[in-house]
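Missing here is one protein chain; the remaining ones are kept as they sit in the complex.
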Amino acid sequence: MARLWGGRYRGGPAPEMSQFADSLSFDQRLWKADIAGSIAYAHALARAGVLTPEEGRQIEAGLRAIHREFEEGTFAFQATDEDIHTAVERRLGELIGPLAGKLHTGRSRNDQVATDLRLWLREEIDRLAGHLVALQEAALAQAEAHLDCILPGYTHLQPAQPLRFSHWMLAHFWAWQRDRERLGEVRARVNWCPLGAGALAGSSWGVDRAALAQELGFAGVIPNSLDAVQDRDFVAEFLSWGAMLGVHLSRLAEDLILWASPAFGFVRLHEAYTTGSSLMPQKRNPDSLELLRGKAGRLVGNLTGFLVALKGLPAGYNRDLQEDKEPLFDTVDTLLAALPVAAGVIRTLEPQPERMRAALSDDLLATDLAEYLVRKGVPFRQSHHLVGRLVARAEDLGVPLRKVPLAEMQAISPAFGEDVQGVFDFEASVEARRSEGGTAREAILRQVEAARQALAR
Amino acid sequence: MARLWGGRYRGGPAPEMSQFADSLSFDQRLWKADIAGSIAYAHALARAGVLTPEEGRQIEAGLRAIHREFEEGTFAFQATDEDIHTAVERRLGELIGPLAGKLHTGRSRNDQVATDLRLWLREEIDRLAGHLVALQEAALAQAEAHLDCILPGYTHLQPAQPLRFSHWMLAHFWAWQRDRERLGEVRARVNWCPLGAGALAGSSWGVDRAALAQELGFAGVIPNSLDAVQDRDFVAEFLSWGAMLGVHLSRLAEDLILWASPAFGFVRLHEAYTTGSSLMPQKRNPDSLELLRGKAGRLVGNLTGFLVALKGLPAGYNRDLQEDKEPLFDTVDTLLAALPVAAGVIRTLEPQPERMRAALSDDLLATDLAEYLVRKGVPFRQSHHLVGRLVARAEDLGVPLRKVPLAEMQAISPAFGEDVQGVFDFEASVEARRSEGGTAREAILRQVEAARQALAR
Amino acid sequence: MARLWGGRYRGGPAPEMSQFADSLSFDQRLWKADIAGSIAYAHALARAGVLTPEEGRQIEAGLRAIHREFEEGTFAFQATDEDIHTAVERRLGELIGPLAGKLHTGRSRNDQVATDLRLWLREEIDRLAGHLVALQEAALAQAEAHLDCILPGYTHLQPAQPLRFSHWMLAHFWAWQRDRERLGEVRARVNWCPLGAGALAGSSWGVDRAALAQELGFAGVIPNSLDAVQDRDFVAEFLSWGAMLGVHLSRLAEDLILWASPAFGFVRLHEAYTTGSSLMPQKRNPDSLELLRGKAGRLVGNLTGFLVALKGLPAGYNRDLQEDKEPLFDTVDTLLAALPVAAGVIRTLEPQPERMRAALSDDLLATDLAEYLVRKGVPFRQSHHLVGRLVARAEDLGVPLRKVPLAEMQAISPAFGEDVQGVFDFEASVEARRSEGGTAREAILRQVEAARQALAR
Partner (left out) sequence: MARLWGGRYRGGPAPEMSQFADSLSFDQRLWKADIAGSIAYAHALARAGVLTPEEGRQIEAGLRAIHREFEEGTFAFQATDEDIHTAVERRLGELIGPLAGKLHTGRSRNDQVATDLRLWLREEIDRLAGHLVALQEAALAQAEAHLDCILPGYTHLQPAQPLRFSHWMLAHFWAWQRDRERLGEVRARVNWCPLGAGALAGSSWGVDRAALAQELGFAGVIPNSLDAVQDRDFVAEFLSWGAMLGVHLSRLAEDLILWASPAFGFVRLHEAYTTGSSLMPQKRNPDSLELLRGKAGRLVGNLTGFLVALKGLPAGYNRDLQEDKEPLFDTVDTLLAALPVAAGVIRTLEPQPERMRAALSDDLLATDLAEYLVRKGVPFRQSHHLVGRLVARAEDLGVPLRKVPLAEMQAISPAFGEDVQGVFDFEASVEARRSEGGTAREAILRQVEAARQALAR
């Protein structure tokens, strides 16, 4: 029995066709899910009376033996195994004889592969969620450890206002929190059972789909057999989740690549996450981060590519859907590799407080200056304009803002007084922003507490 | 006051720069959200004592006057209005004088635009959800009306097993149900308040962000001011939602384009959703559906493009983020136009039961034949093979399966008996699949009931 | 010497970092190009006097030995080999001792990998061009063989005007001709030599880059060393080429999937390019074509993903560029597998002339009818309108156009005469379109001739 479907065929596939169409090379990683699904299906057939109890037991025993072969690395694929489902069924026949041929009663590879993929992905999602938590924990620990580091906050990569390092770190934390929330939602949609849908039309064997779903840990049964076999929303949704997380990691990477460059020098990466050059002996390159940034590409590409494959497909299973696996596997693999690297980079990151402090320039306090004028009664829009002129004046004089003589300041606005020097205090500036989500120590401690609670959810 | 930020500048932007950078041409549709946000912010400033109650009242009155101007179409933009925020602030100054300049105290366009966009999108999401419900209702009505239509179910666009038309229609219903579920989740993440985050560092004015959030109907406050201004996950997530819905509509369209082609002829589209040809007088083309299919492209493009824009951005607001609006607006507009067309097409669709029935060929019952053998004791894998040979034999004989002489059948398997003719009944075939999600009338009625409940959620 | 760049390092990379960053698992396929580039570089160093002639000979001999090891499958990778370049250099050291360390003089992996990739891709492009020609030849042969098959031409998947099968086949031919033309242009841009550019700044060793380029068969030297190492346009351009070809193949596949469906039945696919079902014994699914259609997804995804990776990269080599290889390899592999399948499908395709002829319906001649009226002096826009009314009348009467009584026709336009029956001739219709590119036999024979000449170019 070379192929499962050979009855009406006179010849076999063209050699280039087998190579093009067979999926065993990549779908073999579904073996565990495939066997689990088959065991549950054998139970269902037995419950429905399609198998005798003894037949059910023999099939299950055969499948468990195959499971062991995979675990022990002794399972031998054959050239005619088109895919993992075929390989397992072929092997079952070798082990238990023609009885194996009863397992497929009322089942199609269409509902089988959809079930396998959902089972497999559910498990990988749980692993990914664990890695994401570890990343968040690393970030939270850094945020708590470096509350006193003040550095320039940037917008447009130009100095904006002073920030605490912790504040920056937590901004990334919250993005990952959203990722984790979304992942939970994706998981909830992955976790529905297509088994029993057959090729497209459902089952005539009295298979209890609800019991099947329950045995496999699914939340319930997909209510339409056609939808059950043709739906790949869960794959696209997961790929979309991965693309978004990839973009988040690329933004973290960009920050740290910049900050690890001597021009900024705000952080030092642990050597273990850097790489040297084959030509230039001095190099200590942030390759880990560049790869994190670059991987956003493939994650977006996997999403885009799969949406292209889905677009315009007619109802029912179409072989185009086989293109779901490789992008899905690649996104999972990429993130399983990337998340520990990101966590490692953060865990071992050494902020450089002196370099941060050295980069604090008076223009980061221009907003505080404008707010100083507001407190003296100048409407904000006007005070903004006046401080703008003061900045220009300081530039002309070639001095930092605090060194502009008071008389010059007063020429711009008489509201400037001696007390203006009190504005030039970076610690005071961050402490002033006390409202929820702001940079004051107390606001950040509240944020850390919220982060801790979010992590526990 | 040409620009909000002119103080330190000596000249203006280059003409090609204004044209390149100004966003008024597309962001003016945010006017309502912008004014609503500003009124709430004025309240917050008044509560914080930054404005006197009287000042607060004057600002609110001015903003309400501007709201009326927009509603009445009398608001006049000026060439120097960079964006909607500038335009409103400029106009407020004209109406109430320098007091207008106090409204921006502690607020930045960074938190303002994020707030506006979330308010605007929240409203559009609710409109889209309504259109989606209407589409689902149209499908459900068709499913209920045409329970008796049996047509060939296809996989790989080859005849597979008979289906009820209702079953097919409901498969699309469930895809849209997932879309609606996802949309609710996206909405929940849109609905957080960035206002009060300032440019990136929070507010030093004692603004009560929780009260602000509540007044604007948000679920809560974004807990980190940097995240509040730089996060565009909600845009990317919405675009991803739109791309997925676009793909769903493309699949519906593909089905109906095929079925409206004379080769299938399973449905007739209402003339109102078709278009003729400038050259060929006979034409009645399913342009509505082709556009629905084609629009999947721009919806995916909007998503991809925005992910590209986000990739690798450093922390803080970067002007690249301005690229969030046009894809967002286009996805909203595209779907607001597409959904009513899809609903109209379905509502007016005329299934053609005779054409469907004419297309029911015996090979659609090959699985039933194999199952017949299983019931005679042949293991499924073997019965599948035997029926495959029977199919080949029928093809050689040039007859439909039911016309293969019993002797020929028995030559293939002695298990074939006189009763095999009972298999050749399409109604019986669909009725046989009674398990949950199957094609039997009773299973579909249960499915319709579940759909009705899902709609009510 | 575990890593090439270990001098300034105290420890090694984190284990998850090695796994994340090492590229050997996928870049080992560059071995041949890597060795060829190194031999040429050894020659260049010898010419420049950096190596003595004897040293040059020893290095070359070592490299040739490594080449043989790869060819014979005896080359042994080691766990510390980061990439193919490291592996080859490590092995060279084992074979010829410290002299191996001279080969990297003035060379960086940056210019080395760019060179390898260009050499490798140039060869694959030539293979792909060959497969494309084979596909075109198959199409041209079918076009010549089936000149007499007339089938309905469709627009909007609705019958439009009659076409010859050959005409349809040649439309695909010309799309592939553009692909081949573009591939030649891409090749011309691939074929420039980065070697000698070092890490980014060029060479101080008097290496003659022009001679290097010539020895490696490049058209010339990339004129800027920074551009030479950071440019990946040639990859993006090739991926874009692949995406476009993928789209072309998806359109061919769509046509044939439709036509192989019994609803159309215009073609029969050779069994060797179809696949059966595990559940439904009658199936003969066009999986080859569905995969061809679906693969467009990954080809577009590879392009999009790589553009994402490139976007916003700063000058100089960044490790993000390592993400060039996997999409490039996947696009090459996908097309090397897909093109022979597409050619095989076409070569073995059996058009079904009777099914085509049976599908020819009178409405395909509505344009001819309108043109008939034009010849009677009715302006086209009016004649189009009149025939439109005639079509509606025929529909009301439930008869094909030719069966509408002449009196009814004349009620619509007195210009209709007895001779109108002459219009209802499909052969005459295709023969009427004699202008260049039209459907007349003579026009198609001219087109076949042009195709033959294009193939020869």
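To keep things simple, chains are lettered A, B and C as they appear, and every chain counts its residues starting from 1.
Keep this in mind: contacts are C-beta pairs under 8 Å (C-beta built on N, C-alpha and C of every residue); 3 or more make two chains touch, one makes a residue touch a chain.
Everything numeric in this text was worked out from a predicted model, so none of it was measured.
Between the chain not shown and the residues A:Q58, A:T86, A:N110 or A:Q161, the one that touches is A:Q161.
The chain not shown here is touched by just one of A:P286, A:P327 or A:P379, and that residue is A:P286. Annotation: of C:A236, C:A263, C:L279 or C:M409, C:A236 touches the absent chain (contact as defined above).
Only one residue from C:W5, C:W120, C:F218 or C:F329 touches the chain missing from this view: C:W5. Seen from chain A, the chain kept out of the figure touches residues 154-161, 257-258, 260-264, 276-287, 290, 304, 307-308, 311-313, 359, 361, 363-364, 366-367, 369-370, 384-388, 390-391. Although one chain is not drawn, its touching partners on chain B can still be listed: residues 3-14, 16-17, 19-21, 85-86, 104, 106-110, 112, 198-199, 270-273, 275-285, 287-288, 290-291, 293-310, 318-323, 326-327, 337-338, 340-341, 344.
The chain not displayed touches chain C at residues 1, 4-10, 50, 89, 93, 98-106, 110, 153-157, 160-163, 167-168, 170-171, 173-175, 178, 181-182, 185, 189, 196-210, 221-231, 233, 236-237, 240, 243-244, 247, 250-251, 253-255, 258, 293, 296-297, 300, 303-304, 307-308, 310-319, 367-368, 371, 374, 379-382, 384-389, 391-392, 395, 430, 432-440, 443, 447, 450-451.
The definition used in the following text is that only the chains that are shown with their structure count from here on.
Two copies of one chain, chain A and chain C, form a contact in which over half of the residue numbers belong to both partners. Separating the centre of chain A from that of chain B, both taken as means of CA atoms, is a distance of 23 Å. Residue positions of chain C touching 2 or more other chains: 276-285, 287, 290, 304, 307-308.
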